[in-house]
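A single protein chain has been removed from this complex, and every other one stays in its place.
And then subunit A:
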Amino acid sequence: MRRIRWNAPLVVSLAGLGLIVVLGIVAPFLLEEEATALSGAARAHVSAGHWLGTDVLGRDVLARTLVATRLTLEMTLAATAIAAVAGILLGTGVWVSGRRVRELGLRLIDVMISYPALILALVIATVLGTGPVASVLAIGLGGAPAFARLTANMAASVAQRDFVTQARLMGVPPYRVLVRHLLPNISGPLLVLLSVAFANVLVALSGLSFLGVGVQAPDYDWGALLNSGLQSLYTNPAEAIGPAVAITVTGVLAGFVGDGLAAALDPRGGRAKAAAVRPTAVATPSHRAPADALVTVDGLAVVLPDGTRLVDDVSFHVMPGEVVGLVGESGSGKSLTAMSVARLLPEGLSAHAAELTLDDLDLAGPEADPKRLATEIGIVFQDPSSSFNPALRMSGQLTETLRVHQGVRGADADRRAVEALEQVRITEPARVMKQYPHELSGGMRQRAMIAAALLPGPRLIVADEPTTALDVTVQAEVLDVLKDINHRRGTSVLLISHDIGVVGTVCHRAVVMYAGRVVEELSAADLRAGRARHPYTRALLAASPRLRDSGSGERAPLATIPGRPPAPAGRPRGCGFTDRCPVAIDVVCATERPRLIDDVACHAVRQEVQAG
């Protein structure tokens, strides 16, 4: 079991429950007499002698409430234990037994759980009669199916992991699988479930007594006290308040113990939602981009709430009609850069830049016209299987921008969507329109995604790893479609990829990123010819099968880049590639940040140029 991280709600609620348990132990010894003593005044109001008044026989309500704590807690614990033991055995048992038994068992639990527990308890109470023992059995057994269902859900995730499967294949008997493998791995969530079950059982048990079919006089628990309190609601309302508060407070505390435990066991810890930091010193504008560029990114930084820069001082531009590739390993900041351009950064991240514009549209400012954003930028996401809404038909999703932002009416929008689907080479587009995303193949979905991005007639398409999630054969088709659109419509494309081969074949120009910065910018022709200068780009090329094999027939073993890129918070002051760089120069590379001069940011290259 994971270590528990104590938190305030957990400590407070546990302390509160502890106090109630102590009360339950002590109260009967101290107050038994007062609780049964008949004072002359029946149903007396609140007074100094009787803080909650007296009941119909003139007994002190407060004393009775406190004394009842013991019986109530005992019954609740017993019934919770029954529900838990029966539920855990059933819920984990189905997962250690054979397939047939499991399917039948799960189905059975499902039928039982769809039946309200209280009514199940009433049935059991009918058979067993009234009284504490019958109530405990009724509520305990009535609560077992829900416990079993939740345990089965938890056990399912563990039981299907490899080590359990392996243990079973090796012939480890079910009992040992249960005790050694299943239970320890779900003990945390089980503890949460137990405290919630305790609260539910308390409420249900008190409910039975409240209805008069639980504990019978002369015994009394909180439910029974509440029952008699309800009878005198008009004469002494305080009589009902005592047991009502007792039940509620105990139940709520148990519930909060559950909440607290769940939070304490949550590996992700508390959700950190810090306020956005002020932009720290934004880079001075470099004005490298030509004035007629469609997209200008100058000095872009993407910053975490704690100030960590995931992307730092990135500058590049996209000309009208140009396809620019952003290439780099995962974690290089290429996708965050693209999402900054699309103004779609995840919550908590913020983009700051000296200039971040699409033509005259400011993409970094506090306000940007949603209509222009939606119609001028088309976005193709990485995973087509998760990027369409599974609950909506394709037609609605494809035409949404047209209808919402461009006022195109239903039939018209549908016709245009069909045309767009044809353009991305989808056969039977009319049929696809009526289908749901899950009915299409991955390649079809990605082409439909491109069609959706295309429909409003955007000036820029941002394609974030559009082929990564696809089969190799489908990748080429999707890339062809993108190239074709650029060719025929002159739409600019910002293509993000970790595959330098893809960028070399599809793009006009490539921007290579490493550890949140641009390390080199070069033309696709140079890339294809292997004329890269930055050691990182060269290493990428050496690790790419397609480009190297295209020239000569010889096949050298693929190179790999040793080491890993530094984490955003641990990037060196100088060049991020220093630790993995074969040509790093001592002192300078690790301490001094290389500036992008003549399209390459590298101290070694600079030295070479100056020397030769």
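Here is the rule we go by: a residue touches a chain if its C-beta (ideal position, glycine included) is under 8 Å from a C-beta of that chain, and two chains touch if they have at least 3 such contacts; residues count from 1.
Convention: contacts and distances are computed from a predicted model.
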{"item": "Candidate names \"ABC transporter permease\", \"Xanthine dehydrogenase\", \"Phosphoribosylformylglycinamidine synthase subunit PurS\" or \"Molybdopterin oxidoreductase family protein\"; UniProt protein name, chain not shown", "value": "\"ABC transporter permease\""}
{"item": "Touch criterion as defined above, residue of A:117, A:311, A:324 or A:541 at the omitted chain", "value": "A:117"}
{"item": "Touch with the omitted chain, as defined above, among A:52, A:154 or A:226", "value": "A:226"}
{"item": "Sole contact to the chain not displayed, among A:251, A:328 or A:594", "value": "A:251"}
{"item": "Candidate in contact with the missing chain, chosen from A:47, A:126, A:166 or A:187", "value": "A:126"}
{"item": "Residue in contact with the excluded chain [from A:374, A:450 or A:524]", "value": "A:374"}
{"item": "Contact set of subunit A toward the excluded chain (per top definition)", "value": "110-111, 113-119, 122-123, 125-129, 146, 156, 160, 199, 203, 206-207, 210-213, 226, 229-230, 233-234, 237, 240, 244, 247-248, 251-252, 254-256, 259, 271, 273, 342, 344, 370-371, 373-374, 379, 381, 383, 386-392, 397, 400-401, 404-405, 436, 438"}
